[in-house]
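Dropping the structure in here first, questions after.
Only a single protein chain was left out; the remaining protein chains are all shown in position.
Chain IDs A, B and C follow the sequence of writing; residue 1 opens each chain.
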Amino acid sequence: MINGHELPDWDVRAWLNTDNPLTLQDLRGRVVVVHAFQMLCPGCVSHGIPQAKAIQQAFPPSRVQVIGLHTVFEHHESMNETALKAFLYEYRIRFPVGIDRPDPRGNPLPLTMQAWHLEGTPTLIILDAQGHVRLQHFGQLDDLRAGAVIGQLVAEADASFTTSGT
Amino acid sequence: MINGHELPDWDVRAWLNTDNPLTLQDLRGRVVVVHAFQMLCPGCVSHGIPQAKAIQQAFPPSRVQVIGLHTVFEHHESMNETALKAFLYEYRIRFPVGIDRPDPRGNPLPLTMQAWHLEGTPTLIILDAQGHVRLQHFGQLDDLRAGAVIGQLVAEADASFTTSGT
Amino acid sequence: MINGHELPDWDVRAWLNTDNPLTLQDLRGRVVVVHAFQMLCPGCVSHGIPQAKAIQQAFPPSRVQVIGLHTVFEHHESMNETALKAFLYEYRIRFPVGIDRPDPRGNPLPLTMQAWHLEGTPTLIILDAQGHVRLQHFGQLDDLRAGAVIGQLVAEADASFTTSGT
Partner (left out) sequence: MINGHELPDWDVRAWLNTDNPLTLQDLRGRVVVVHAFQMLCPGCVSHGIPQAKAIQQAFPPSRVQVIGLHTVFEHHESMNETALKAFLYEYRIRFPVGIDRPDPRGNPLPLTMQAWHLEGTPTLIILDAQGHVRLQHFGQLDDLRAGAVIGQLVAEADASFTTSGT
């Protein structure tokens, strides 16, 4: 676990599964779990998305917010917004999903993916309640380790709240 | 296992992973395993496609031919040929895949799906070397039972060959 | 698949899950699936035993008979008959299990294990309806291949019955 830097906010073209756009700033006070994925990425479908759904179910949203980030860097034509909607529906994904903004200068990597230095998909990014990156993992991370990081950050948020409340 | 009727040939708009269109007639003499799927169908992705790939690896193509049939009956816009190509590439699917022909009269079910009375995806259809349907299973069929049907039909094909060769 | 030799009958000290001792001779006419295992062998517990139970459920006993063979060659003290009974009860194993006879000359390998040249556990041995070994596999064999061999041998038994019945 890294003791981490702040991230610039995501740059998202559209949101699904939420009525209002979300910002990292809005989520301050909660642990934020970002699952960067592509709908046609096998490792995302078999591992990352089930894990993100399980995290959403295991923790109350007031403490831990799961966010999907659709970081399309290949097969752009096929992984468009309409296709993503069908995918979210078929896979019963209910957490908010932001569509990372395509690079207007033509870089195949979308803007948040560039700004956050993501190496590919799936990537799991976990931010503490102050918005600092505490874990950024490309590939599959087992549930035990993912749970441990989230549990630790939830406890830190509690302790911090207690302290600042004194 | 049913002791089966002949099927009308598939009606396919395009083939992927093969240079030449295939017909059931061409495959006479081999056991044919048809995996009817949609690329955005979770049960196809998690179970049916891995099973079809395993069948392809377990049996020599001279005896058992695996065929994918992309029977799109929902989200037509998103499961187009370009998207399917990306899907086959990402999931490393090498067996021939036919795209079931959309109904020109506007029925959301494509033509082969209608003609074969398929109930949904995934559906596994196994034909014997004479082209008779011997198994048609909607949903997930365990590998043990799938293997048993294929093994039985391979043995029948051998016996038939021996007899007719005498 | 091998086109196989006959095996000498098993040499079993006691039978569990059956009132009467069984012989290979008695089972002529059926495909026989022998799962050679040890109750403290991890690969047997995680793979071989679930597979043997699944085979028992997938095929009618009149066609395919599953037999467990407890071939203890290590930790003899702990894998005794009382412990095996507890194991069969806890793992809900219902098919007949024979206890391979310990070697009176002190070889740690029991007698059937020696006679059949088994390399270890789990080993899957499949015999056709004439009692010839058609598959002998040390380690894990996937369900698809196991099913295919059984299906083929069932079909052969049918064909043979038809022929001899004429």
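Keep this in mind: a contact is a pair of C-beta atoms (placed from the backbone, for glycine too) under 8 Å apart; a residue touches a chain by one contact, two chains touch by 3 or more.
Small disclaimer: the values here were computed from a predicted structure and weren't measured.
> In the full assembly, spell out which visible chains the left-out chain is touching.
Per the contact definition above, the missing chain touches A, C.
> Mind pulling the chain A residues that touch the left-out chain?
These residues touch the chain not displayed: 51, 54-55, 58-59, 142-156, 159.
> Could you pull out which residues of chain C are in touch with the chain that's been left out?
Contacting residues on chain C, toward the hidden partner: 40-42, 45-46, 74-75, 77-80, 82-83, 86-87, 90-91.
Rule of thumb we're sticking to: only the chains that are shown with their structure count from here on.
> Taking chains as nodes and touches as edges, what kind of graph is this: line, ring, star, complete or other?
Topology of touching chains reads as a line.
> What is the chain whose Cα centroid lies farthest from the Cα centroid of chain C?
Most distant chain from chain C: A.
> State the superposition rotation angle between the two copies chain A and chain B, fitting on C-alpha atoms only and giving a multiple of 5 degrees from 0 to 180.
Answer in degrees: 180, to the nearest 5.
> Where chain B and chain C touch, do the two copies share over half of their residue numbers, giving same, or under half, giving different?
same
> Which integer distance in Å separates the CA centroid of chain A from that of chain C?
Centre separation, chain A to chain C: 50 Å.
> If you average the CA atoms of chain B and of chain C, how far apart do the two points sit, in angstrom?
Measuring from centre to centre gives 34 Å for this pair.
> If I count partner chains per residue in chain C, which residues reach a count of at least 2?
Residues: none.
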